[in-house]
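One chain of protein is taken out of this complex; the other chains stay put.
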């Protein structure tokens, strides 16, 4: 039996904790207490699962990728279809959980940070559904790049707050959201989008995403009467990965987290936090991150906005250190190739984030035996990435 | 007990039939026989339902729209969430059914027509999934307007054939698909996207869409222990409407089909086929259509590409004539307003097609009593409509 | 065999039939009359007078273009039928078959259609999207009015070939290959054996259409069938002259037309 993490100090082994301005210690305490109470309350569980089912359409399907399996000629490949969630990715599971908690805490205003806009859309969505006011912090540069998602959030009634500090990307939007929360924590709930941030966020987001793994486990047993041999998930902040890994941590199942190698981990342009980063503190949590020799956080790069983050959830840092999870990295080009392959073989256009997990799985599947099985977390759909894909594939498909 | 339609001649009362060039009579006969055999074969049903579940994520959710209900203050409003299907609309149900049938018939090439691209994407998707070659006929004008869906189809491996005849829209794409089929019927399967076309298409598409109504019935009984009082669906060709109506035809449930009134049924710019059209023959079927005094088919207009069709399925013509279904029409503006309302109240951005059904339901709900219930077929998601919505709402949301 | 050829007695020949197709009103009603005369002069036995339609399912791009031109010129089913007396005035005596899609017919009404055909002296009608199974009422009316309802039969009509062929009136329109109208360069062995089968059952001349576009085709078809139906190729010849007509050289265009038709039919 593994030790239960996080511990009482909000740590996963050496990582996690609460590295935040004093002003946030109170609100984090309040959140932790509310979360503990909620998770012990069957009525909360019931409401959360009711909304997941009735509103987001859970359980999401487990799809056997027969054509990919035949094509690669190795392990049987299964896909956990988080792309079929309302709004198109796993992000909504967590947003629903936190929004319900916010209501329970009597907070009627939520704030969120977003990079590509997926978590922003999920937050704006639950804000609409549960009658909350919503501010989404988003870097100016990202606002420019993700015009459609910005409009979507506004249509949902959210306010999108442009962030000009730093480089105007996700890291800066997160800083700004935290700053806003510091000043307005009394009546605002900060809805973080991944298993990052100060305790209890990494734990809370994991617990609201573990439904992916819980369902997968049940569905896989039904389908194969065994657990999968390997599970793959892409890792940005790490929420879809923690969600699918967590219920399998104590099983004899190999878990593989896949980071973005961008233009290659031997170039400066990547987002491979565990592969290339070092321990440090980012956004309130001790974990691995990308930084220079002076401890200044550096800008990551990935073609996929959702993986373009210089940190990673502290639980991943722990699972990396203890070697319970293997972490690999995949370049932009490898991800694009895998995306194309899944599209033509299975008729599913995945998010570019997801394609990183696919690429790694497709590398390993042919080397596995035919009675082994693979489960890939299909964290989101590619609709949001069409502009990027057009840039890369327009000529090829003509 | 209602008479079973279509009859042996492929007629729904006065409507339906096979008004096609002689060359298609053979293939239609072959199709009808294969369909009859398939529908009687439990293995086919099993495979179809297996794919719906494992691949498309069915059953789709039944969502209680609590905030809309409170806001309107009348009947309880439920949404059948076809937007949660893989590829984002009900269209895939039918595409899966027909693709499985094509395979069963040994046809390895499919053709399809598309307007906005939804059915084209659904067809390209099943073609990829089932290893079929796919040609999608699409008007040049629509190709220009729906760049993203065109790219999506190509990425899925389909060939998009530009149609220059006529005005280069859906009607012309359908003509061209039929022409191509005439010339290549031996090894090609024509995958029609709605309950239109010559017998047995209207029946086949309905039977592949009735899963919507079958599921709704079961889910509604579970939730409310009664059937809904009224069911609303938008009507382009009429497949999502037939899909949800059909299993309720013999029940004491009011059924309402909602056509596109475009800029108003008193202007020439609308697509309200039943409200304003007259009987005639289009695309191989006797039904209502929009035509001039010489029997030339006229161009319809609607802001929603999926309703922008001058005909309607023959079964709808019959249900209109016999008054079993009430048909209403909704203008562009009313649809946009309803779309906006659902978005801010429920966090669901529907397709503009769907918004027509919503608008009519929202008109009626406040006049109904609180113990009455309404079911709306949420036929698709609005992601595909973002460009249009931006044009209309950009200023408003700023 | 072939004892019941008819068209109100106007078609007496039963071999080497030349059945041209033009679209009424392409590019103008007046020119349609001129083309018809020239076709008769070059030996046409029956004229198929096409009614332009917004959605001509069975036609290829050439005839679609012709239909668009004619629709622009204001042509309709009613006006096309009313063109027949003008053809007669101009000296066109061969039987005229009105070729129209079904929807315009439905709008006029079956009885009214036959009233008009009778009144205006058209001898036949062909509705390409009204197959045997949908045409019973119209066939009966045609018979009663003594107007030929032309049937089509295709290589994939299979078991239906016999029924269609046996009930055919006027002539039987044999679709030589699968596909819509257009020009093709070969005739397959299957097509030939299909024609043979059709002729076994047919009581009327069997004419072959869809793809006849050269003198070699014409010769080939006439060796095995009773005649050729030529549509797209004729429209293309008309199109070749449109520029001249626009420039006022109509007489020249018509002469070119005649000589092209002559080459097509007589080699």
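Letters A, B and C mark the chains as written, and numbering starts fresh at 1 in each.
Keep this in mind: contacts are C-beta pairs under 8 Å (C-beta built on N, C-alpha and C of every residue); 3 or more make two chains touch, one makes a residue touch a chain.
This one's a predicted model, so the numbers in the text were calculated from it and none came from an experiment.
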Inset, instruction - With touch as defined up top, name the shown chains that contact the chain not shown. - result: A
Legend entry - Hidden partner chain, touching residue among A:39, A:161, A:182 or A:249: A:182
Inset, instruction - Specify the residue from the set A:81, A:129 or A:171 that touches the hidden chain. - result: A:171
Inset, instruction - State which residues belonging to chain A touch the missing partner chain. - result: 9, 17-23, 25-27, 29, 165-166, 171-172, 175, 178-179, 182-186, 278-284, 286, 289, 291, 293-298
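Heads up, the rule we're going with is that only the chains that are shown with their structure count from here on.
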Legend entry - Contact-graph separation of chain A and chain C, given in steps at minimum: 2
Inset, instruction - Averaging only over C-alpha atoms, locate the centres of chain A and chain C and give their separation in whole Å. - result: 67
